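Before we start, here is the structure in question, set down as structure tokens.
The other protein chains are all here in position, but one chain of the complex has been omitted.
On to chain A.
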Amino acid sequence: MQRVFGRPKGLTELPFHYCPGCTHGVIHRLIGEVLEELDIIGDTIGVAPVGCAGFSLDFFACDFVGAAHGRAQAVATGIKRALPDKLVFTYQGDGDIAAIGTAHAIHVAARGEKITSIMVNNAVFGMTGGQMAPTTIGGQITTTSPYGRDCSLVGAPIDMPKTVATLNGAVYVAACSVDTPKNIMETKKCLKKAFQVQQAGLGYALVSILSTCPTNWGLSPADSLKWLRENMMPVYEMGELKVAEEVKAL
């Protein structure tokens, strides 16, 4: 029998333990496929964050380093500077990259650090039980914004990829979503490009991916995807936000 679909080599055999309907699994798979297709599993070092995505260090088939909360990009910088010929990527949630790790997120981009960052944005702190994140949208109810996020009191959500795109060292910035098969395919293209940018040594690449958190949003997986489309997509600018000239030539 011909095998038409299987687990990509970029992933280990461990079953994902993410909550039902959470899109971490889809994003993991896409990265796993990209690692396999670019044939870089043996040359890549991933950096895991704290939070749900912290377990990613067991799921990818490449070497992995677990960082402190928010510090993945500083850790990745150290790895890349020690091993410039290897591919280094961070896999972080929005809390990691847009709250506690903001300084590092800005400065890896400013330095043009030759790493790839993947930001998974589900608009809440997931593992701690759905607290307000910098990416929580206006009016959204979380355990620490029980009356809905009041932007006049706590500020409006941060559009991190848009912010990072303003920095010279960031040569490729894409804002994607995995809510539909079409968008999943688009996301994979962007992820692949973000690794190719690094392979070519062009600079810093960030791919932000809108993701769901059915458990903390209190919605079914299907309703979560609908909520993402109706509430997150209008707030966050989508698409390839920055493609530097040298990246276009890839």
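Everything below uses one rule, namely that contacts are C-beta pairs under 8 Å (C-beta built on N, C-alpha and C of every residue); 3 or more make two chains touch, one makes a residue touch a chain; residues count from 1.
Rule of thumb we're sticking to: contacts and distances are computed from a predicted model.
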{"item": "Per UniProt, the name of the complex member that is left out, chosen from \"Acetolactate synthase\", \"Hydrogenase expression/formation protein HypC\", \"NADH-quinone oxidoreductase subunit N\" or \"3-methyl-2-oxobutanoate dehydrogenase subunit VorB\"", "value": "\"3-methyl-2-oxobutanoate dehydrogenase subunit VorB\""}
{"item": "Contacting the left-out chain in the complete assembly, out of A:A74, A:M119, A:C190 or A:M232", "value": "A:A74"}
{"item": "Of A:G32, A:G54 or A:P161, the one touching the omitted chain in the full complex", "value": "A:G54"}
{"item": "Residues of chain A (touch criterion as defined above) contacting the omitted chain", "value": "12, 41-45, 47-48, 54-55, 57-58, 61-68, 71, 74-83, 86, 103-104, 106-107"}
